[in-house]
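Every protein chain but one is kept in place in this view of the complex.
Here is chain A:
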Amino acid sequence: MASISARRRYIGRMIPISIAYIVTVMLASRIIPDDAAATPLTVAVALVPALATSGFIWAMARYITELSDEYVRMLEIRKMLVATGLTLALASGWGILELLTDVPRVPLFYVFPVWCLGLAAGSLVNKATIGDGGPCP
């Protein structure tokens, strides 16, 4: 069925992007010494893994647009809305705490993993409100 093939294509895209991400993070951390200054070279090397992160987002966007099953698409979009809302709320809340208190600084790097965890929360919200958690890509 079309939604299964969309899922297969999604997984087929995520696997090479994940490998590229792991390889580029390892290479960048080897090439750039600890506490390196932000020179054009170090910034360029450090941004290579970020391309892979953008690749994850691109793959998810393609998955949504290729899903022909409107109900499954609705479940997925609801998960993403919950993830986005949670991430924005957490990031804004912690940002204000950082501004006003001496709580530890959280690197922005964690925004995307938090959003991905938010997808799991979205699945639980779907389960609680519609009775169907939806697929788990």
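As a convention for this text, a contact is a pair of C-beta atoms (placed from the backbone, for glycine too) under 8 Å apart; a residue touches a chain by one contact, two chains touch by 3 or more; residues count from 1.
Keep in mind that, in the parts below, contacts and distances are computed from a predicted model.
This complex has a chain not shown, and the name its UniProt record holds, of "Citrate lyase subunit beta / citryl-CoA lyase", "Transcriptional regulator, XRE family", "Carbohydrate ABC transporter permease" or "ATP-binding protein", is "Transcriptional regulator, XRE family". From the options A:17, A:72, A:86 or A:119, the residue with contact to the chain not on display is A:72. Residue positions on chain A in contact with the hidden chain: 1-3, 68-72, 74, 130-132, 134, in rising order.
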